[in-house]
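The complex appears here without one of its protein chains, the remainder shown in place.
Up next is chain A:
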Amino acid sequence: MEEESGEELGLDRSTPKDFHFYHMDLYDSEDRLHLFPEENTRMRKVVQAEMANESRGAGDGKAQRDLQEEVDELVHLYGLEDDHELGDEFVDENIPRTGVSEYPPYMMKRRDPAREQRDWRLSGEAAEAEDLGFGGWGSAGQCQDLREAYRYTHGRASEEYECYVIPEEEDEEEAADVFCVTCKTPIRAFQKVFDEHKEHEVIPLNEALESAKDEIHKNMYKLEKQIIEMENFANHLEEVFITVEENFGKQEQNFESHYNEILETLAQKYEEKIQALGEKKKEKLEALYGQLVSCGENLDTCKELMETIEEMCHEEKVDFIKDAVAMADRLGKFLKTKTDVEISAQPEFEDQTLDFSDVEQLMGSINTIPATGSSVRVCWSLYSDDTVESYQLSYRPVQDSSPGTDQAEFTVTVKETYCSVTNLVPNTQYEFWVTAHNRAGPSPSSERAVYMTAPSPPIIKTKEIRSCEEAVLICWESGNLNPVDSYTVELTQAESPEASGVTESVVGIPTCESVVQLQPGRSYIIYVRALNMGGPSVRSEPATVHTIGSYFRLNKDTCHPWLTISEDGLTAVRSERRTPARELSPSDTHFTRCVAVMGNLIPVRGHHYWEVEVDEHLDYRVGVAFADVRKQEDLGANCLSWCMRHTFASSRHKYEFLHNRTTPDIRITVPPKKIGILLDYEHSKLSFFNVDLSQHLYTFSCQLHEFVHPCFSLEKPGCLKVHNGISMPKHVTFY
């Protein structure tokens, strides 16, 4: 049973080039044996079909190939026909597998071999009708192997036989038609009686097939889901990739300009210092030289005087006395003048402390991203050795569309090769260009560079924050007229201040809202930043969130016109007034019949608990409803809402727990003033409690396939107040 290619078997037909051989040993021989104890039978059947082909003589090669294609198609159709949810990927992936299905082509066996080829072309429907194994086998190679094997086991040349070679042993016509669950193998019905399968559980083959198919379908469905997930993830990763690149670019640019600035400043200082030293030197030398000169003069005078005195000593007495007196005078005068013998200039140069503070500052700020919402740091360089006296930087906002309205152009003159431009509009693109100036005039202007200012910080809508113990939903206003690229949410825990607090960031948020996972029982401070090509904005004003209980506000948009909601979104009031009897026109957003309002509960599963404070004599309904509940109906009157209803009439309190207009018959002797409501998505339950007494009132079992919102209605004038952000009391935990 070893696989061999067609050529090796010495067949006359040449193997078509595009033929794909599937080896019998694709699956372990162990597996094969295990599943198909009737190996011989199968081979024989296969062979007989093969021979049917051969008998057709000419065009065999072609027949083979057609066969292969047809089989593949058949396999594909049959194997996957009922799996409409699968995409093409599955089709492609699965074909090779089913192509080498381990299930023998029983269908062939059933039919008249002579018609087999045609039957296959009938494709899927026929195959299904047979309701047996997967059609198809791999290849001509397989057929040939089997034929060889047949020859071997039966010692007869297959050519001797025409179509109907059916050895004696195999006289029953049925293929396996039951499935032994214990052995997990298809067997024939009568085999059940034999030792092996005697004690085993057996089910009809159809059932086994159905359940096997179901298994596979389930798994295929899961696989598909996983594919979608992975693709989404891959896309997300791509985006992150791009962001990393961009951020790198910014970092690089920033560092380069800072670094250059530092170098320039250092160079400048070097020049200055050298120059200063040089001057000092000059000073000293000049002073010394001066001294030298005066010293020389002094010396000359001294020498001259000495000579004169010497001459005097050789004169006559009368002349000598005259000259001696004059000389004494002169000497006296001369010697009186002090000769300065102090060195006027010290040879040493003092140590000068250089002021590097500006360089230090530059180095310290080397990491700050230059662009803020209203300023941009622009740098440039000169590619020649020309003397430049100053640079002129011009800029203006980039025009989107109409060039008609010319935006104002601004100019700044600087001596350095960089400039921080301020007072810009956030989240706007500006184009910059530079001209260099010297005595001869200005240079041609540089190419225009476009920089974008970072956006303004967003503004968190603190009144619309909704939270629960495990998450918070924050939404904000962009804070910018033009769109930004994305938003980042940053959060720190309030208890641990900046020093030890870790800041968590959620990046790449495309819209103005985000659900962030949190830990229960903590307080968080949340900031939002907007992000564009120019960088991130500064942090928004913070918002605080406490993950205790669930926190929501009443949604004014859903409010019936006769209800007023307080500023803090927690109290609903229906005033005493003469309300007109006319019907309000139906609306999808706000209640028109039931005087009700909905709360905006965070769309997160788990537990939510809140309390409602009511007056004993108030007629009200409190509960939950799906967001798309019909607003023209009363709460509890349809299957999209559940509520507890209290009516007080003739000094009697009546309580109903309504859903789809039905209520159980319940009497409550002490009217609750504060009602606790527990919404449990996990166990699909909605429970009501009398908070003051810790008394359980009623629990609905509800199918919560989507998120629901708390709702409240006032059937008579009065008010009710919502309390939330409360952690579940102990007595509630029993439910």
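Just so we're on the same page, contacts are C-beta pairs under 8 Å (C-beta built on N, C-alpha and C of every residue); 3 or more make two chains touch, one makes a residue touch a chain; residues count from 1.
Here is the rule we go by: contacts and distances are computed from a predicted model.
Undergrad: What is the missing chain called in its UniProt entry, if the choices are "Centromere protein P", "Exostosin glycosyltransferase 1", "Pyruvate dehydrogenase E1 component subunit alpha" or "S-formylglutathione hydrolase"?
TA: Answer from the record: the omitted chain is "S-formylglutathione hydrolase".
Undergrad: From the list A:E348, A:E447, A:D665 or A:E682, pick the residue that touches the absent chain.
TA: Residue touching the absent chain, from the options given: A:D665.
Undergrad: Would you indicate which residue among A:Q392, A:N690 or A:S727 is in contact with the undisplayed chain?
TA: Here the residue in touch with the unshown chain is A:N690.
Undergrad: Just the residue numbers, please: which parts of chain A touch the chain that's not shown?
TA: 653, 664-670, 690, 693-698, 730-731, 734-735
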